[in-house]
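Below are the structure tokens for one structure; questions will follow.
Missing here is one protein chain; the remaining ones are kept as they sit in the complex.
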Amino acid sequence: MNITLRVWRQKGPGDEGRMVNYELSDVSPDMSFLEMLDVLNEKLTLQDEDPIAFDHDCREGICGACGVVIDGEAHGPEVTTTCQLHMRSFEDGDTITVEPWRAKAFPVVKDLVVDRGAFDRIIQAGGYISAPTGTAPDAHATPVPKADADRAFDAATCIGCGACVAACPNASGMLFTAAKVTHLGMLPQGQPERATRVVKMVNQHDEEDFGGCTNIGECAAVCPKGIPLDTISQLNRDLLGSLSKGVG
Amino acid sequence: MANSTLTKKRSTAYGSTVALKAAMAVTGVILVLYLIAHMYGNLKVFLGQEAFDGYAEELRDLGYPLLPHEGFLWIARVVLLSAVLIHIYCAVVLTRRDNRARGGASRYQVTKRVQRTYASYTMRWGGLLIALFVIFHILHLTVNVIAPGGASDSPYVRLVNGFQPEYWYVTLFYVAAVIAVGFHLRHGIWSGAATLGFNRADRQGKINAVALAVALVVTVGFLLPPLAVTFGLVSNV
Partner (left out) sequence: MSDNDLYIEGAPIRDEKAPEGPINERWDKRRFSAKLVNPANRRKLSVIVVGTGLAGASAAATLGEAGYNVTSFCYQDSPRRAHSIAAQGGINAAKNYRNDGDSIHRLFYDTVKGGDFRSRESNVYRLAQTSVEIIDQCVAQGVPFAREYGGLLDNRSFGGVQVSRTFYARGQTGQQLLIGAYQALERQVAAGSVTMNTRHEMLEVIVVDGKARGIIARDMVTGEIETHFADAVVLATGGYGNVFFLSTNAMGCNVTAAWRAHRKGALFANPCYTQIHPTCIPVSGEYQSKLTLMSESLRNDGRIWVPKKTGDDRDPRQIPEEERDYYLERIYPSFGNLVPRDIASRAAKNVCDEGRGVGPGGLGVYLDFADAITRMGRAAVEAKYGNLFDMYQRITGENPYEVPMRIYPAVHYTMGGLWVDYDLQSTIPGLFVTGEANFSDHGANRLGASALMQGLADGYFVLPNTINDYLAAGPFESIDESHPDAVAAKEQVTSRIEKLLSVNGSRTVDSFHKELGHIMWDYCGMERNEEGLTKAIERIRELRAEFWRDVKVLGTNDELNQALEKAGRVADFLELGELMCVDALHRRESCGGHFRSESQTEDGEALRHDDEFAYVAAWEFGGENEKPVLHKEALEYEYVEMKQRSYK
């Protein structure tokens, strides 16, 4: 396959970026999208051109490090992570536009690399159960109904890649926040902190300059892990419950 | 970047995006209920001038003698006006936050919508159109300051005068606004329900179906009277 790439290049956080075109030939349909970028980078290096910076690590779709907007879609045309996208999803002769996640809360560091530290700070604000090491009762002390455990698990599979923010027209981080609120809120261990957790996490979400949710559903549609949209409704219910109890 | 430690600012969840959205949802519910009642009243136009004007007059004495003449109407007006103002205020605040969050107008070189409905796309501009229309609408049919086809004390006559074929632009504006209302309800009812915490995976389809049904009924219900006038099905006796 021969393809043309239009890639966002930006030297550093303070620099103005621009789109740059690259031609790449002999692309195998079995290459992953990131392997295609590897090949391009090898070529650029040998031509004394700065290789394209992009985040990636596990390359098996679980660490959440990778993620770019490909032809206007977060993680590209398949519902999976960028590292699990393969070139067979494209046609010979395609022009592919590659851009970083864009949101005020995710400033560009370089090229396609953005800073997602805001997600860590949302977790710091309350995305945990306070269970210091050594204090735990026996694991069987509290049975958890299977349906609750399964829903907690579904929400807990979030990989924190940020595609939800990138795809949301409001650059909202609600799906990420709601996934954690739902994961911990479904479990008996999560109940004591449930009312305060949602308040602290939503406040942090807003302070990080994420936008609000308008229930459009782009986030869940691009989520590589299929985090359900209704987790946001569960977060809303929890937050309104807290506010009505005066926990605000 | 390097150090991801939490910065502690004082903020309260009462002003959070979620709380503002909830305020929009609650005020939205009030406005939807009002729209349905309003639509019901409008349809009385098909029962003739007496029924229509009589209904309008009876509203003034609703709750009488417990409430004074026009008491209910003023209470409703205050509630509605507050709801509208809160709804718009929250919308403006949230829109500004969203614009800031997006980080600039030209966000991506290429944008592809995967999921969103056309209705959701119309919420903000459609909302603005509706707001402008409501002002016009009050000046036209309530206060009658604007009176295409001639002013009248009879609401029925005002309606019939205003939508005569020669004032096609009034009808057109009305139709456009009602369609905008329809789209607004289609997404707004779904979104409001989700914001108030009613969405669950197994209910998502039902909520959307209800939103679509209400939107269609309200749209058609509001479109019938003026179009009936324009096309001569309803006229001054």
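All chains are identified by letter, namely A and B, in their written order; residue positions are counted from 1 within each chain.
We take it that contacts are C-beta pairs under 8 Å (C-beta built on N, C-alpha and C of every residue); 3 or more make two chains touch, one makes a residue touch a chain.
Here the structure is a predicted model, which is why all the values come from computation and not from measurement.
Contacts to the hidden chain, counted on chain A, fall at residues 11-12, 28-32, 34-36, 38-39, 42, 45-46, 48-51, 53, 55-60, 62-65, 78, 80, 84, 86, 88, 109-110, 113, 115-117, 119-120, 123-125, 127-140, 143-146, 149, 152-153, 156-157, 159-160, 183-184, 187, 189-190.
The rule is simple: only the chains that are shown with their structure count from here on.
One inter-chain figure worth recording: chain A and chain B are separated by 35 Å, centre to centre, where each centre is the mean of the chain's CA atoms.
Touching chain A in their complex are the following residues of chain B: 1, 4-7, 9, 11-14, 16-22, 94, 97-98, 100-104, 107-117, 120, 123, 187, 190-191, 194-201, 203-204. Within the complex, the chain A residues that touch chain B are 6, 19, 69, 71-73, 97, 99, 102-105, 109, 115, 117, 120-121, 124-125, 167, 169-172, 174, 199, 202-207, 209-218, 220-222, 228-230, 232-240, 242-243, 248.
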